[in-house]
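Everything on this sheet refers to the single structure shown next.
Yeah, one chain of the complex is gone here, protein chain that is, but the others are all in their spots.
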């Protein structure tokens, strides 16, 4: 996996250790609720960093595969796995590199995590802090939000009371050689007011684009999302109170920190629906490239639930969008930045 | 309102009547469930069309305001309306053109409708048909999908049995000088397999970007969206059956017609959550630019529910995304296009 | 003619008078060496400016035709004028709006002049000053550079001694119902060091793109341009002397103020070759759309030499490129900006 990040300011401290810390949160084999493939996911910075600082030039990094078992992929050369991009790739291109799942592989997330680390470096001096966590696995939902709990449970939920039931739900799916879906929420605090553009680069639209581009994501919400539908305007409008420095404080945050496509200074809150992973060892009917209907067990070591490893990726995507919006706002000369 | 559309192929028939037909579906004053402002929304094509055909050059069109009551906006020059972009604009720019709601006005949707008509002209020869409809108003949800019913009820739902209850829900909000949210769904049939790019221009990500950029949208779903979360992979994977010409048929469509960011050839299904309109005549607490807390009744003629007039805009956005993806796929030389 | 400029910071003073001043320098009929068509080229700002200041939103302006004589264009509906885009448009699109010359008309320069005024507003606080002037008409070349002389002669040369001979060369071409080419040079002083990106947005490449996109331009030079070819490296390398604040001064400026695609802080110098205008009343052989060879006199009121009116357009393009590079550099957080 290679990644190139252009547009990063010069002079930021950046090391391979910085990258590794986040890659380790996403890597396979870290707990029993994720794929048991063993990948070290060691990051190597090839360019754009000199003596520990970014140079202002494109940053490129590479993460090599060590536990690829290409043999495992031989079967899917000719079979279209249900729920996968195999069929659409073959139809679109007439050719498909089936080894390792190719471009639709979850390993593609690695580049996003690397870019997210760099984005965090741009945001950190502004006090922005981004935290994602699992709020639902199957029908088990979190009731609390204790950010300090997240890294203490393997499912990465912010509700310590729900963790066990979530793990159990994943275990059941795993034992059935099946998979299960979930929801990941992300909160970004300390975001300056004024990020996002009023028409072509609305912050909520950019977040949706970034999050919906992640594998297996089928829904995105900002703030109250679909539950705002049943509200009246008088309930849903977030009441402002006079604040200081010409700014305001808000009594509620139904909007999720964005009004008119621009950040309000409140926490930015977003949420994604992650479908159950398509790769399952359970036998299912499939079709091959010769048009024959064949039974298929997708061999390999799959994630029974994508949420635990999606958490750092969601943080990365939110960081990338915010850093980009911050740099764009600086270009426009916004005084407060 | 002005709009410029670049990239349209030459030689397509395009008239002001084509634009008008869709603008009429979005215009104010068309029924009792929408704003009672009277705007003809007459479209005038300024360039890019010659003797009824597109020339391949940018198409520009203009729609003039006729019923603007700028007086009505005087009050909001100094007051930040809750749930609106007034505050974020003032913070971002230090200056705000308050007349008519400015760039955050729902009138900005006009440009999108115009672009949508042009996009439909590009898609039509390929047999693509795009239809949106209201599936929820407040807590009233549609149970059926009869596309022929949509234009026969003023709330534009595809469930004729739910129409009355939806209208009633809007009426109640309107009489309370309040507003109410809803859900609009869109189905695109006849979409060729192979639209969308595997990483940077995933079709679902592009749709999310387009739809989340509409005013008041707080959530986007593709296919089963958030309800796929509680499913097992074995249930959620859409079973393929051998079809003809090397293609397949699908037994279900949980994925909403997109796998790996690329269209499968099935119906593309997406859905948006629309918050209750922020502009309400009901008195609510607000803050002004001098930091004073003041009561506010947003005068004017507002939409008690945004769904009925959002329907043609959603169709336009989906058409724009699909037409763009179609042209991109042609550039890549995809054989079937 | 309409123009939309996005990305302008909020709060800059901008008036229609600002636009008019520059449009007047480009407008037809201003002297005997330019086209005698009478166009007031009155600019009207439609959006993006509120109470005399930019709002941070897209600025749109419009300039209406008043002296269009569409009749004059009837003949060229079916004939491809030599040296014009008529033939390429017809071949590319299969349809062509012949009235007024369409998109390839010199009137298209109006939008660029408007954008240039806005760019100058962004640059002015940094002390950037951009001045263009004619250095050659036919074989008459300027020997001096006295910037104060430029607006005192109708050919806009910085060499007052050459002005008369240049005007005579144009007059001769005009009397022969023919046209003649020329060279325009532009110098930008006060440009901060560090504008431009090292690979994808080199400042010299951006300038070339902008200048070569002007009608009738066939060559672009930066600094010594083609005459650097005969130099040795030891002559051509601009010697640096230690300056103040960690910067340097240069003894020469063969490079034209750009090294490695990035501004050095010296004057930026560029130069364009403008071909003789294609539209001439002198009879010339042409071909019509039916493939017949026909004699053609291009009726109308043409520019015998494009240089005098190109001068403000060249300034505009250089301003646009520099303003863009300045905003991009701000986004990267360059400390000195």
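A, B and C label the chains in the order they appear, each numbered from 1.
The rule is simple: a residue touches a chain if its C-beta (ideal position, glycine included) is under 8 Å from a C-beta of that chain, and two chains touch if they have at least 3 such contacts.
Quantities reported herein were computed from a predicted structural model and do not represent experimental measurements.
A.B. asks: I'm checking contacts with the chain that's been left out. Which of C:72, C:99, C:126 or C:275 qualifies?
C.D. replies: Checking each option in C:72, C:99, C:126 or C:275, the one touching the absent chain turns out to be C:275.
A.B. asks: Tell me which of C:32, C:144 or C:218 is the one touching the absent chain.
C.D. replies: Answering carefully, the residue with contact to the hidden chain is C:218.
A.B. asks: Would you indicate which residue among C:7, C:29 or C:261 is in contact with the undisplayed chain?
C.D. replies: C:261
A.B. asks: Touching residues of subunit B against the unshown chain: what are they?
C.D. replies: For subunit B, the residues touching the absent chain are 6-7, 9-10, 56-58, 198-200, 327-328, 330-334.
A.B. asks: Name every residue on subunit C in touch with the hidden partner chain.
C.D. replies: Contacting residues on subunit C, toward the hidden partner: 80, 82-85, 87-89, 91-94, 103-104, 108, 136, 138-139, 173, 176, 178-183, 193-194, 196, 198-200, 202, 204-213, 217-226, 228-243, 246-248, 254-256, 259-265, 273-280, 282, 284-287, 289, 291-293, 329, 334-336.
A.B. asks: Where does subunit A touch the missing chain, residue by residue?
C.D. replies: 2, 4, 10-11, 46-47, 50-51, 53-57, 60, 92-97, 102-103
Basically, only the chains that are shown with their structure count from here on.
A.B. asks: If you average the Cα atoms per chain, which one ends up farthest from subunit A?
C.D. replies: Max centre-to-centre separation from subunit A belongs to C.
A.B. asks: Which whole number of Å gives the spacing of the CA centres of subunit A and subunit B?
C.D. replies: 26
A.B. asks: Give me the residue numbers in subunit A that touch at least two other chains, ranges are fine.
C.D. replies: Where subunit A meets two or more other chains at a single residue, that happens at 198-200, 334.
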